[in-house]
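First the structure, which I've put down as structure tokens, then a few questions once you've had a look.
Every protein chain of the complex appears in place save one, which is left out.
And now, chain A:
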Amino acid sequence: MNDTWFQILGALPPLLVALSVIGLFVTLCIARHERLVYAMTVGGLNLALVATIALIPLGPVAVTPLYIVDFYTLFFWGVILVATLACAAFAMPYLSGFNDRREEFYILLATSALGAMSLVAARHFGSLFVGLEALSIPLYGMVAYTFRTRASLEAGFKYMILSGVASAFLLFGMALLYGATGSLAFTNLIPAGGYDADAGPWMLMGIGMMLVALTFKLSLVPFHVWTPDVYEGAPAPVATFLATVSKTAVFALLLRLFVSAPITDNAWLLTLVGVLALASMLIGNLLALRQDNLKRLLGYSSIAHLGYLLTTLVAGASLSIEAVAVYLATYVGTSLGAFGVVSLVSSPFAGKDAAHIDHFRGLYYKRPVLAVSMAIMMLSLAGIPLTMGFIGKFYILSVTMASGLWWLTGGVIVGSGIALFYYLRVMAILFMDRPAHAREPQLSGTGDNWAQTVVWLLAAATILMGIYPAPLIDLAAVAGITLGS
């Protein structure tokens, strides 16, 4: 087969998403039809997902010097596409009460997903930056999408301003590294004195600045402060997207950078990353402790989860990449479920914000399946056995222990101990008696059933993968091998 065609074939999934974005623009110019737009978005994403699965036997394809489509890429493309589909499903009922144009939301969603996919496949600073901005810029719009709500607009601005600051750090860091190495490709980032030499202070400064930007996107301590405000203000499906797709893509990129770029092979750098991880898991969990707003709570908890995940970067053990793949998959699945319930129960257009924990009191007696799903998600986030969250937590612990990073192991354990308190608190509230004056959970008609089915499927998957995780582990192991080689 011709080399160009081969490359196009490898890039087929993002191309399909891009095509559906263009198709959406054209459609909107002609006619405004929400169902049609929704169907096109979901159709395009599903086609991309099918293409991703079909590409598995293909083997690594280098698509221009900018991208690499290997099994690692495909794995995370799969995760991103599934998560985006779930977000679309949650957005439909959430926005149904929104008294303005709803169609553009799906364009933003698909574009952002495209950016995420680009980011995962990036092996060059150029594609990294384009991917990151393509992921972020539509997100500003999505966070502020329900702009008539003050909180949503405010959150959009906060996110945009602080993201801009982070992007500046990123560009400056890249410039410094380019100055030092004369290259923008990850694998060419070699210390001046050769592979084994120490990176000089300016190179470290460059990588440090990039780290600031990327950890901002991952909302790791001390660059986490925006997280609760944005999660709270954003529409629930957007918060879902932020917590899952955005985090997955950026972390996958960070891992690829650390595995491929020789200058990151620096003990002091890794120690500092470990400190960030430790701080994130402790502070994230401590902040979530007495939080009454579920969106904020899940935001804080995502800080902690990314902290757990970051330990694998420090460990650098052979198991690390597999652990990241497993943990991210389980974290995304669980967060989707938890946010899905929040977004189904809280439709702000029928009254004031319903993400307060009191609105979930006694949910079990109104919507038993939804409440049980939420309970399962809480258990999974807490890492209780028989849920897939336990499998992920187990991987993290075994990786840190195998690398002898006992301080990080201790941090994960202490953090999980603190986390248990607020996860179980949410869970208990679901089953408490409803106070007489409580507002009924608002569940709108359109797309509601489909979104609920997604939540149920996620709950079933959480239990199933917790009992029989072998397929997920096998997939993750292959993803790990291709990146490691």
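One rule holds for everything that comes next: a residue touches a chain if its C-beta (ideal position, glycine included) is under 8 Å from a C-beta of that chain, and two chains touch if they have at least 3 such contacts; residues count from 1.
One rule holds for everything that comes next: contacts and distances are computed from a predicted model.
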>> Can you match the unshown chain of the complex to its UniProt protein name from these: "NADH:ubiquinone oxidoreductase subunit L", "Phosphoribosylformylglycinamidine synthase subunit PurQ", "tRNA N6-adenosine threonylcarbamoyltransferase" or "Potassium-transporting ATPase potassium-binding subunit"?
In response: "NADH:ubiquinone oxidoreductase subunit L"
>> Using the document's definition of touch, tell me which of A:225, A:357, A:432 or A:477 contacts the absent chain.
In response: A:225
>> Please identify which residue in A:16, A:40, A:189 or A:211 touches the non-displayed chain.
In response: A:211
> What residue numbers in chain A mark contact with the hidden partner chain?
Replying inline: 157-158, 161-162, 165-166, 169, 201, 204-205, 207-209, 211-212, 216, 221-223, 225-226, 228-229, 268-269, 272, 276, 283, 286-287, 289-290, 418, 421
